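Missing here is one protein chain; the remaining ones are kept as they sit in the complex.
Up next, chain A:
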Amino acid sequence: MLRMPEPDQHTLARRKDIIAAMRDIIPSPGGVIVDEDQLRPYECDGLMAYRQLPMIVVLPENTGQVAAILKYCHTNKIRVVPRGAGTGLSGGALPMADAITISMMKFNRVLDIDWDNRAAVVQPGVTNLGITRAVEHKGFYYAPDPSSQIACSIGGNIAENSGGVHSLKYGLTTNNVLGVEMVTIEGEILRVGGKGLDQTGYDLLGIITGSEGLLGIVTEVTVRILRKPETARALLLGFNSSEEGGKCVAAIIAAGIIPGGLEMMDAPAIKATEDFVHAGYPLDVEALLLVELDGPQVEVDYLIERVGKIAKDFNAVYSRISESEEERLLFWSGRKNAFPAIGRISPDYMCMDGTIPRVRLAEVLAGMQVLSQRHGLGVANVFHAGDGNLHPLIMFDANKPGDLERAEAFGGDILKLCVEVGGVLSGEHGIGVEKRDLMGEMFTADDMKHQERIKMAFDEDQLLNPGKVFPTLHGCGELKTLHAKAVADKFPTIPRF
């Protein structure tokens, strides 16, 4: 079972003083939440298996308030859990009993659209889709599109380095963010990056993106916006095995084609989604590919024909091309509703998020079937086939004693399998608490210590989002000690000149 850092009794004893101090910083009504019934909505994020009431929740309205809160927390050694829209799937915003949850959802304004530099400056509580909404009237959009894009905040996207279905062609959050304003735990306001492409010094923007709220609180975000492709069309391709589907994906890419979207579903996922949204998916195939090409009409028409031909050569037993925008959206409706579709056929499901080298797909899916039998739980698979990001959906019933534990064990085994074949624990959902204790599967103690040394450069007292990402936090003193086996003489084995 997941262990979180012990609540600090000294902090809990000071709760009243802390509330008073927070009310001084945020005078507006509703800015400091202390009553249990009002704290309840904050007890979990998208990883609902784990719940904990926060000590208090604060909703600052400007950067100055965030700086004042963090400065107070730093001085008084109070832990802090940053929170965006709360849609994260790895428990990155899971509260702590002795921590202040800082909700950034009042930072909800689009500050500036700089059309000439193709950049949007927004506050972190603006939703991912909100950015696109703010720029689409001039034909622009923001490219990364996590499936929660209607609700998830751009600040949360920065924290998790969110991806989406278009990331092979258009990149993840990290490839689309130009700059941030971030407040450190000391209450210092940093500006990192900007509308220019180079930064001075180390790439702090790159390390802040995906740092899961462990390095600071982002109060402003500059992202690049792109012109929306003139058109998009999709193909549905069915195969008798996931192996053949995988080979077709490899062939498309080997032909030099990078589709905007390239998704795969296995038979259980196809059935569940078809029953739910009636997208017209074939039910007699073992793997279904959804390939989307976007760009100028001439390009899309040309490439769709090429992909269709490759699919034929690679034994597609089903092929359908979208002939209208409605039909394209219908093709997508199944894939986009895969999670709720599984929710309909199973009381609960757990969504995993490993990435594998694509070439190992068939092997991993076969391994998953063996694990499914061993753990006695069903699994359906949706897969960002272009970039190797797997989302196995483990079906279980939380009301059945032992089922949740079995699902967790099954999920852990799947991720271990991903790592074994050269993949990773998380493609886009983050580590949070969910995969925290599996980090050792991928990293050595020294690997982890070097990551922690980054944490130490930003937050020596480990007050920001404790209990997340790192299975065990070493003390700063230990991290600073030199362990190297210093040698007096030069090693004779190293060639010298």
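FYI, a contact is a pair of C-beta atoms (placed from the backbone, for glycine too) under 8 Å apart; a residue touches a chain by one contact, two chains touch by 3 or more; residues count from 1.
Note that in this section contacts and distances are computed from a predicted model.
Choosing from "Oligopeptide transport system substrate-binding protein", "Dipeptide ABC transporter permease DppC", "FAD/FMN-containing dehydrogenase" or "tRNA-specific 2-thiouridylase MnmA", the protein name stored in UniProt for the chain missing from the display reads "FAD/FMN-containing dehydrogenase".
Contact with the omitted chain, checked across A:P7, A:G64 or A:G194, is made by A:G194. Looking at A:D203, A:D284, A:E405 or A:E478, the residue that reaches the missing chain in the full complex is A:D203.
Across the entire complex, the residue among A:A250, A:I345 or A:L473 in touch with the chain not shown is A:A250. Residues touching the missing chain, restricted to chain A, are 114-119, 139, 160-161, 163, 167-168, 171-172, 174-175, 184, 188-192, 194-207, 209-211, 227-230, 250-251, 253-258, 295-296, 298-299, 302-303, 355-359, 384, 386-389, 422-431, 435, 439, 442-444, 446-451, 453-458, 469, 479-480, 482-491, 493-497 (touch as defined at the top).
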